[in-house]
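So that we are looking at the same thing, I have put the structure below in structure tokens.
Yeah, one chain of the complex is gone here, protein chain that is, but the others are all in their spots.
For clarity, chains are labelled A and B in written order, and residue numbers in each chain start from 1.
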Amino acid sequence: MSSRDEILARVRRNQPAAVALPSLPVFAQPAGPAIERFKAGVTRMGGKVVDPPADGIEALVERLFPDAKVIASAATEVRGNRALAKAQPADLADVDVGIVRALFGVAETGSVWLTDRQFGVDSLGFLAQHLVVLLDPTRIVGSLHDAYRDAGAFDARYGVFMTGPSATADIEGILIHGAQGVRSLTVVLAAP
Amino acid sequence: MKRIDHSEASSKFIKATDHLDFHDKRLWDLRQKRDRESGALPEWEALRSLASAIKEHTLTHLSQYLEEFERNAVKNGATVHWATDAAEHNQVVYDILRSRGARTLVKAKSMLTDECEMRPFLTNRGIEVMETDLGERIQQLDDEPPSHIVVPAVHKLRGDVARVFADTLGTDRKNSDVHYLAESQRRHTRPYFLKADAGMTGANFAVAETGSVVVCTNEGNADLSVHLPNLYIACIGIEKIIPRIEHLGVFVRMLSRSALGSPITQLTSHFRAPRKGTQMHIVLVDNGRAERLGMADFWYSLKCIRCGACMNTCPVYRRSGGLSYGATYSGPIGVIIDPTFNLRKYSALPFASTLNGSCTHVCPVKINIHEQIYKWREVIAARHQLPFVKQEAMRVAGKVLSSPKLYRAAVETTGAGIEHLPRFMMYNKLNAWGRQREVPTAPPYTFRQWYLKNRADRGKK
Partner (left out) sequence: MKAALFVPCYVDAFFPEVGIATLELLERLGVDVAYPLDQTCCGQPMGNSGCRDDAKATEALFVKNFGGFDYVVSPSGSCTHHVREHLTSIPQTKAVKQVRERTYELVEFVHDVLNVREFPWAEFPHTVGLHNGCASLRALRTAKMSEIAEPAFSKPLDLLSKVRGIRFAKPARPDECCGFGGTFSVFEEPVSAKMGYDKVSDHHKAGAEYIVSADMSCLMHQKGCAERLGLPIKFIHIAQILNGTRE
């Protein structure tokens, strides 16, 4: 008998009497426009939210990160200086700023949803020192319930809710940004 | 197998007052942050009930959901392995690594791999394993197990971390600035991510509907562990399965709120299929879980989503530290799981509790922790695993308290001698109560004696 069969047999033998699966209710959303709650959420989790400047995203990036040498953009509307098309994951180790476009945001938590398609190269969202995320402000859902209700959005090979930059408080509870992943996360509320 | 002496270990912990103070305050702060989050969501209690019901449904249909998960994972291009116990888990992992010529492994936090003692198994066979979660890394470098399932080094102060890093990473021993220490670990770990042959994560949730592995971190180390190497291994306890993506709407909302008092972790990662040209392996692990499923009083512990809220709220845990439990799982959840791993070794743990019930009421999936603690005490007593002193004390108590005459003889003389005893006789090593407390003074009469004198005319039974 394989381990698989052994485990499944033991599980079947021991399963307690069936408990019904509850259906998920729709919970009322807190008052206020989703965009304001989203901005508050991002800020609370250590990220920044900005409106798209008149002179364009590239100029914004230059202003935010004047010392950045390597800028890699997976967002078609923004130019970087590092090509991603043929990049291997580890090639992005020297990226200072990564630019991506998120599929949607979540007001409840201040999260943005990105998949492997948005990153181009998955490691972009984690090896870059800083991440700039473009988000269409009309594509913000209210809560995580709303986000997860559409299982189709989770078809991607890889997807992630990013909420602020990488962080840790493992040493004496002191909050650090840029634990292993990005040191900063800036959301630009720009329609595509 | 020697019984873990929680009381003895706690005594040492309490003597280190700076560490104790920080530990207690830090975890109580997490509890209060949790309260703020739960208070801010009108549907919090409804979510707890939902989360509990979804888990109970899943566990009572576990074989079906495991098969569904496997089917979908395989469809996604992952290879699914099954391990009946810790030894098999370690062997399976090693075989996967060896088959790909992998010598270096970067991993995110996984209590399951700690439970299976995977690291020494791999290290002894020439695999270099690097913990990438900051707290786990500190503990690895200090050759100590993690003390808390969410904040593994919460029992350490910055000076301790400075010492550990100075000894192992070559940092400045005199610099205990937390930013400096965290940055040092970031820079030191980065090259390993870039070069590692394999990456590993655990799973907070494994979704049957899609075969997805969901990992919640704040650091992003799970993503780095998966996106860089060409080989990804996910180690998953069979109880981590949830039926559908939509259920993540319940669990992800509750996990970080319960654990840290933040609405979500910084990264909530969904791994479904390997990158082109790479491999994804999933190891589904039993190691006693299927057995526990059949324990009528204890199977509810399998609902656990490893949030650590029970540890944060437990007044005993906060004052004794996770290491005093001598097991991978400590605190309230540990107390009800560990006896299934080794009843004798962990027989004292269910008594490291005042049965106050706080754990049960912060648990996002409504595990009746304190009730299970009570039941474990009955199991331990029935299997003669109580320490002899306690066994005898209870036997004598049972005799005295069931006889009105013996009882009255005991209480009516309790006062007689006590106030005349010199302090050194009352307060010595044998009188545990009196070590740090004054003993109550005996009154001149018992209630019953007063009653007979003042109400005897009532003609009572």
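Criterion: a residue touches a chain if its C-beta (ideal position, glycine included) is under 8 Å from a C-beta of that chain, and two chains touch if they have at least 3 such contacts.
Keep in mind the model is a prediction, meaning the values are calculated, not measured.
Chemist: Given the contact rule set out at the top, which of the displayed chains would the hidden chain touch in the full complex?
Modeler: Across the whole assembly, the hidden chain touches B.
Chemist: Determine which one of B:Ala222, B:Ala290 or B:Ala352 touches the chain that has been left out.
Modeler: For the chain that is not drawn, the touching residue is B:Ala352.
Chemist: Among B:Ser7, B:Ser99, B:Asn175 or B:Asn342, which residue is in touch with the absent chain?
Modeler: B:Ser7
Chemist: Using the document's contact rule, name the residues of chain B that touch the chain not shown here.
Modeler: Spelled out for chain B, the touching residues are 6-7, 10-11, 14, 20, 24, 28, 35, 38-39, 41, 44-45, 313, 315-316, 319-320, 350-358, 360-362, 374, 376-382, 386, 390-391, 393-395, 397-399, 401-404, 407, 411, 414-415, 432-433, 435-443, 445-452, 455, 458, 460-461.
Note that in this section only the chains that are shown with their structure count from here on.
Chemist: Quick one: which bits of chain A touch chain B in the complex? Just the residue numbers, please.
Modeler: 2-4, 6-8, 10-22, 24-25, 27-28, 41, 45-46, 89-90, 93, 108-111, 116, 122-123, 125-127, 143-149, 151, 154-174, 176, 178-182
Chemist: Taking the complex as given, what residues does chain B use to touch chain A?
Modeler: It is residues 22, 26, 29, 42-43, 46, 49-50, 53-54, 56-57, 59-63, 66-67, 76, 82-84, 88, 132-135, 138, 151-154, 156-158, 161, 178-179, 181-183, 186, 189-190, 193-195, 209-210, 212, 218-221, 223-224, 226-228, 238, 243-250, 252-253, 260, 262-275, 284, 286, 290-291, 293-294, 296, 299 of chain B that touch chain A.
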